[in-house]
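Taken from a larger complex, these chains appear in their original positions, while the remainder are omitted.
Chain nomenclature is as follows: A and B, assigned in order of appearance, with residue numbering initiated at 1 for each chain independently.
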Amino acid sequence: MAAPALARCMARTGVLPLGQAWGRAPRLPPSPLPAQRRAFSNNKVLVELDESAGVATMKFKSPPVNSLSLDFLTEFCISLEKLENDRACRGVILTSAVPKIFSSGLDITEMCGKSTEHYAEFWRAVQEMWLRLYSSNMVTVAAVNGSSPAGGCLIALTCDYRIMAENPKFSIGLNEAQLGIVAPFWFKDTFVNVVGHRVAESSLQLGSLHSAPEAHRIGLVDELVPEEKLKDRATAVMQQWLALPDHARQLTKTMMRKAVLDRLVAHREEDVQNFISFISKESIQKSLRMYMEMLKKKKS
Amino acid sequence: MAAPALARCMARTGVLPLGQAWGRAPRLPPSPLPAQRRAFSNNKVLVELDESAGVATMKFKSPPVNSLSLDFLTEFCISLEKLENDRACRGVILTSAVPKIFSSGLDITEMCGKSTEHYAEFWRAVQEMWLRLYSSNMVTVAAVNGSSPAGGCLIALTCDYRIMAENPKFSIGLNEAQLGIVAPFWFKDTFVNVVGHRVAESSLQLGSLHSAPEAHRIGLVDELVPEEKLKDRATAVMQQWLALPDHARQLTKTMMRKAVLDRLVAHREEDVQNFISFISKESIQKSLRMYMEMLKKKKS
């Protein structure tokens, strides 16, 4: 076919004839999180950029379980923004440097015994992570090389494509209901876009963690590969996506995701206030303390 | 995993730490159907409550085909409301006490040769049944042990989970188009939420009755089991759902179903008037009389 050849040619030359286009690329409103000015430990997200390929790899390295602390989220957003603004980078592969876990989700210590201001700052960072990743102009591929509950699952869902290690011990899902918590509406919207309404409804109600084979069967991940081939496969998939001219792909992505992105942007502060009032309840605090106790006992 | 253990613990103790929560449980507007004051034959819906398990079974027993008459619907709504308000009940299994049929759907005799007032009362009862069941705070499992056309299918679709007897002679579907009737928009919305747009579009246009295996293939029912194991399987599924803390599960359900529920609530009277003006047409009355004649001849 001629079209793929042209596409590859346009993609390769860099001087796409399609610099301007029908419609506009998405632009997020200014972030309420002054990420650039926050001090943070610059070592939870390792970034490697292959300039010749135009592909960066972001490796989560926050042992023991890559939990999404405020520091992690801040570093993640800053790293992503840098890549977004780097013309040498057209795609990002997200993966984990910690064995057996992709990310365990939101860090419970950030939600327990802290001030209202802290809760607000933390929740805005969670929103920011999702807004930036779901609207990224780059191709985003999740190479899920370990378990990925709750917020970890959200990161994978937010990418363009999900490849998971073919290990039945690894599981993935929005299991918030298991902890007595309700996933926010934008977690839900992202999930419905991937697996459809019926599967999302029962999976969210049950707080299901799906084994890798089951996750593949319900469409939560796009393909499974043996763990040792995950990296190569992610690179190959990325090449396939980068063979397309960026601009048309970006506008198409915006068209598909705009409704769901707009919904959070329109209700962002409301969503923060909901989170604060929910998490500040004594009943919830007690439940989270119980949960952390259980985790500690399990460890020792 | 620690999370399921905590969930089970919270679910068992009854004193969930999550009595209040982020968001609010759904509350229907006051019903225009004064169900509690209607006289009705209290024997079309058998209710058995297993208090130790927190699970009720509602058995449809209105031979020959469990058609949804005004009496049936009234009794169904009252029974459901009682269970909803009973703290000892957390889940309901819907099934049939009549062999080979789950429910044949709306009772045509209620729609033929009656007064405008009667049509209005009947239609409000149909709406009420759906509104209460779709928004129920309880876990609702349909144990479909027979054929389930039209309104019978709607009842199954409205539950959280559908298990069907593995009998290829049993069929299920919204077959209204076969009778020259259009399924109301909220039947359609419920159907689309379960099977997606493409399948709903052709199935509704063709008025398809799907055999049990086909219904499973298209996602209309979640699983098939041999008929003799249906009851046990429904109980096991219910246990799985009840292992979750109620409150998070309820709020999640509301989040998933609110848009579709709100749509009928906002257009309820309009929907009643549409039904009345449709069903009152001489052409429709003639068509329904023809249909009832055919049923009578078939019987004799």
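By our rule, a contact is a pair of C-beta atoms (placed from the backbone, for glycine too) under 8 Å apart; a residue touches a chain by one contact, two chains touch by 3 or more.
Values in this document were obtained by computation on a predicted structure and should not be read as measured data.
Of the identical chains making up the complex, 2 are displayed, while the complete assembly in this file numbers 3 copies.
Keep in mind that, in the parts below, only the chains that are shown with their structure count from here on.
Centre-to-centre, using mean CA coordinates, subunit A is 37 Å away from subunit B. Against subunit A, in their complex, subunit B makes its touches with residues 1-7, 10, 16-23, 160-161, 192-196, 219, 222, 240-241, 244-245, 247-249, 251-253, 255-257. Of all residues in subunit A, only 149, 175-183, 185, 188, 196-198, 200-202, 204-207, 209, 274-275, 277-279, 281, 283-284, 286-287, 290-291, 294-295, 298 touch subunit B in the complex they form.
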